[in-house]
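Take a look at the structure set out below.
Only a single protein chain was left out; the remaining protein chains are all shown in position.
And now, chain A:
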Amino acid sequence: MPAPLHPVLKNGVGAFIPQCRRLVFHYCERSGSSRGMIEYLKKDLIQFAKEHPHVEVIVTPRPSKHPVIRGLYLNGKDKVVCVRNMEPTDIAGKVALLKESAGNRMKVFKKPVISTTESVRGIWSPFHAAPHKI
(Lines give C-alpha, C1' and ligand atoms only; values in the text may rest on other atoms or scores of the structure.)
Protein backbone atom coordinates (compact mmCIF):
# COMPACT_ATOMS: atom_id res chain seq x y z
CA MET A 1 0.00 0.00 0.00
CA PRO A 2 1.57 3.35 -0.96
CA ALA A 3 2.47 5.75 1.82
CA PRO A 4 -0.06 8.54 2.38
CA LEU A 5 0.85 11.97 1.04
CA HIS A 6 -0.36 13.71 4.19
CA PRO A 7 1.05 13.07 7.67
CA VAL A 8 -0.82 10.41 9.57
CA LEU A 9 -1.84 12.20 12.75
CA LYS A 10 -2.21 10.25 15.96
CA ASN A 11 -3.43 12.80 18.43
CA GLY A 12 -2.25 11.87 21.89
CA VAL A 13 0.79 9.76 21.05
CA GLY A 14 3.51 12.39 21.03
CA ALA A 15 1.54 15.47 21.97
CA PHE A 16 -2.13 16.00 22.63
CA ILE A 17 -3.84 18.85 20.81
CA PRO A 18 -7.40 19.71 21.91
CA GLN A 19 -9.68 19.59 18.90
CA CYS A 20 -12.08 22.40 19.73
CA ARG A 21 -10.62 25.71 18.63
CA ARG A 22 -13.48 28.18 18.72
CA LEU A 23 -16.81 28.59 20.47
CA VAL A 24 -19.20 31.28 19.20
CA PHE A 25 -22.06 32.31 21.45
CA HIS A 26 -25.06 33.98 19.81
CA TYR A 27 -27.81 35.54 21.89
CA CYS A 28 -30.67 37.99 21.54
CA GLU A 29 -30.88 40.86 23.98
CA ARG A 30 -34.67 41.10 23.88
CA SER A 31 -36.14 37.64 23.46
CA GLY A 32 -37.07 35.43 26.43
CA SER A 33 -35.40 32.29 25.09
CA SER A 34 -32.00 33.94 25.57
CA ARG A 35 -32.53 34.66 29.26
CA GLY A 36 -30.54 31.67 30.50
CA MET A 37 -27.87 32.26 27.87
CA ILE A 38 -27.34 35.88 28.98
CA GLU A 39 -27.06 34.74 32.59
CA TYR A 40 -24.47 32.13 31.57
CA LEU A 41 -22.48 34.71 29.61
CA LYS A 42 -22.36 37.02 32.62
CA LYS A 43 -21.64 34.38 35.28
CA ASP A 44 -19.74 31.38 33.96
CA LEU A 45 -18.26 32.12 30.55
CA ILE A 46 -15.22 34.11 31.68
CA GLN A 47 -14.19 31.35 34.06
CA PHE A 48 -14.55 28.79 31.27
CA ALA A 49 -12.49 30.91 28.88
CA LYS A 50 -9.70 31.25 31.44
CA GLU A 51 -9.61 27.52 32.09
CA HIS A 52 -9.41 26.72 28.36
CA PRO A 53 -6.94 29.14 26.75
CA HIS A 54 -6.76 27.03 23.59
CA VAL A 55 -10.41 27.80 22.79
CA GLU A 56 -11.21 31.11 21.12
CA VAL A 57 -14.44 32.40 22.66
CA ILE A 58 -16.57 34.83 20.65
CA VAL A 59 -19.78 36.40 21.94
CA THR A 60 -21.99 38.11 19.35
CA PRO A 61 -25.58 39.31 19.58
CA ARG A 62 -27.88 37.80 16.99
CA PRO A 63 -31.14 39.72 17.30
CA SER A 64 -34.53 38.04 16.98
CA LYS A 65 -33.04 34.54 16.88
CA HIS A 66 -32.79 31.77 19.44
CA PRO A 67 -29.52 31.54 21.37
CA VAL A 68 -27.03 29.26 19.71
CA ILE A 69 -23.53 27.92 20.48
CA ARG A 70 -21.36 27.06 17.49
CA GLY A 71 -18.20 25.04 18.01
CA LEU A 72 -15.48 25.02 15.35
CA TYR A 73 -12.94 22.19 15.29
CA LEU A 74 -9.51 21.56 13.86
CA ASN A 75 -10.85 19.40 11.05
CA GLY A 76 -12.86 22.36 9.78
CA LYS A 77 -16.24 20.99 10.81
CA ASP A 78 -18.58 22.69 13.19
CA LYS A 79 -21.27 21.69 15.63
CA VAL A 80 -24.21 23.94 16.34
CA VAL A 81 -26.34 23.60 19.45
CA CYS A 82 -29.47 25.63 20.07
CA VAL A 83 -29.82 26.45 23.77
CA ARG A 84 -33.18 28.18 23.75
CA ASN A 85 -34.98 28.31 27.10
CA MET A 86 -32.12 26.55 28.88
CA GLU A 87 -30.82 27.37 32.34
CA PRO A 88 -27.14 28.31 32.80
CA THR A 89 -26.28 24.87 34.22
CA ASP A 90 -27.71 23.15 31.15
CA ILE A 91 -25.86 25.56 28.89
CA ALA A 92 -22.64 24.77 30.74
CA GLY A 93 -23.29 21.09 30.00
CA LYS A 94 -23.69 21.83 26.28
CA VAL A 95 -20.51 23.90 26.29
CA ALA A 96 -18.64 20.99 27.91
CA LEU A 97 -20.09 18.64 25.28
CA LEU A 98 -18.81 20.87 22.48
CA LYS A 99 -15.44 21.39 24.13
CA GLU A 100 -14.79 17.68 24.59
CA SER A 101 -15.82 16.62 21.08
CA ALA A 102 -13.59 16.47 18.04
CA GLY A 103 -15.70 17.66 15.12
CA ASN A 104 -16.59 14.18 13.94
CA ARG A 105 -20.12 13.06 13.32
CA MET A 106 -21.81 11.19 16.12
CA LYS A 107 -21.34 7.53 15.36
CA VAL A 108 -21.96 4.11 16.83
CA PHE A 109 -18.74 2.66 18.25
CA LYS A 110 -19.06 -1.02 17.44
CA LYS A 111 -15.68 -2.23 18.67
CA PRO A 112 -13.89 -1.46 21.91
CA VAL A 113 -10.53 -0.78 20.24
CA ILE A 114 -9.96 1.18 17.02
CA SER A 115 -6.64 0.19 15.53
CA THR A 116 -4.71 0.70 12.32
CA THR A 117 -1.66 -1.36 13.32
CA GLU A 118 -1.24 -4.80 11.81
CA SER A 119 -1.89 -7.75 14.05
CA VAL A 120 1.10 -8.55 16.21
CA ARG A 121 0.72 -12.31 16.05
CA GLY A 122 -0.15 -12.43 12.38
CA ILE A 123 -3.20 -13.75 10.56
CA TRP A 124 -3.98 -17.43 11.03
CA SER A 125 -3.21 -19.63 8.08
CA PRO A 126 -4.17 -23.30 7.82
CA PHE A 127 -0.80 -24.10 6.28
CA HIS A 128 1.21 -22.74 9.20
CA ALA A 129 -0.84 -23.98 12.11
CA ALA A 130 -0.51 -27.23 13.99
CA PRO A 131 -3.00 -29.78 12.62
CA HIS A 132 -6.01 -30.46 14.74
CA LYS A 133 -5.57 -33.48 16.98
CA ILE A 134 -8.27 -35.43 18.73
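Rule of thumb we're sticking to: a residue touches a chain if its C-beta (ideal position, glycine included) is under 8 Å from a C-beta of that chain, and two chains touch if they have at least 3 such contacts; residues count from 1.
Convention: contacts and distances are computed from a predicted model.
Set against the options "Glycine cleavage system H protein", "WD repeat-containing protein 54", "Large ribosomal subunit protein bL21m" or "MFT-like protein", the UniProt name belonging to the omitted chain is "Large ribosomal subunit protein bL21m".
When the omitted chain is restored, the residue from A:His6, A:Lys50 or A:Arg121 that touches it is A:Arg121. The omitted chain makes contact with chain A at the following residues, 10-14, 16, 18-19, 97, 99-102, 104, 106-109, 111-117, 120-122, 125, 128-130.
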